[in-house]
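A protein chain is absent from this complex, but the other protein chains hold their places.
What follows is chain A.
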């Protein structure tokens, strides 16, 4: 096996891993703030891709404007979902809330099929086409752009949590809701903000993923891989989502290159099962101790 091929495969893997990480961060954001496992994240991502298509191809807007509008659409959807579906479920068992998001995913898939049909579509080209070389290894330009964009957004998120007032409020809410309330943090607003931010991020990631691989109503399967990423990283850890994303991206790329494309999912899920046996709360997740 020559080293150059290996390097290229790994680069592509890290590139798609960055998108996993980005979506994973969106997932963790919701989980950290509201303790909701959002299984519809893949479908929200899909909706982002379709919104971009609608704005760019349907209305003929320039790519940047369409991208911004797609992200805004994602944010609006997040707000709507939080207010109409998630807030009435406050205090219900986590399993019920998780089923609500499954139902939401199904609704979104149906809506997209109604609007755009069930066939896969291509997004209009908006990324540079000059090939990127790192050393001698070739990297598809779209993957490179995706990686850079994901890295920038994740860095911005990390800075936001560390330095901004609302980021700190979010961390406080994640830590202890009651305490956050008592120091004057508007917890319901934090919930809304988390959903808006996360869904906007997912919609943005959907545009990137769609630009690389095209969009289709079954794109929500991407969410399944993201689920593996966040479980491996630990549901409530941003660092975990980063490491998990890159790891799963690499593993999928290697499995796809050396075993065949159909092995991707089975390899990652086997990895997940093995890890769950050893560390049930993920690599970086908080180990919650139950008391009676």
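As a convention for this text, a contact is a pair of C-beta atoms (placed from the backbone, for glycine too) under 8 Å apart; a residue touches a chain by one contact, two chains touch by 3 or more; residues count from 1.
To be clear about the criterion, contacts and distances are computed from a predicted model.
Chemist: Select, from "Cytochrome oxidase subunit I", "Allophanate hydrolase", "Amino acid/amide ABC transporter membrane protein 2 (HAAT family)" or "Dihydropyrimidine dehydrogenase", the UniProt-recorded name of the complex's unshown chain.
Modeler: So, among "Cytochrome oxidase subunit I", "Allophanate hydrolase", "Amino acid/amide ABC transporter membrane protein 2 (HAAT family)" or "Dihydropyrimidine dehydrogenase", the name matching the hidden chain's UniProt entry is "Amino acid/amide ABC transporter membrane protein 2 (HAAT family)".
Chemist: For a quick check of understanding: of A:114, A:134, A:148 or A:179, which residue touches the chain that isn't displayed?
Modeler: Only one listed residue reaches the unshown chain, and that is A:114.
Chemist: Out of A:89, A:239 or A:257, which touches the unshown chain?
Modeler: Going through A:89, A:239 or A:257 one by one, A:89 is the residue touching the chain not shown.
Chemist: Looking at the whole complex, which of A:99, A:137 or A:257 touches the chain that is not displayed?
Modeler: A:99
Chemist: May I ask you to list the residues on chain A that touch the chain which is not drawn?
Modeler: Residues touching the hidden chain, for chain A, are 37, 85, 88-89, 92, 94-96, 98-100, 102-111, 113-114, 118, 224, 227-228, 231, 235, 262-263, 265-266, 269-270, 272-273, 276-277, 280-281, 290, 292.
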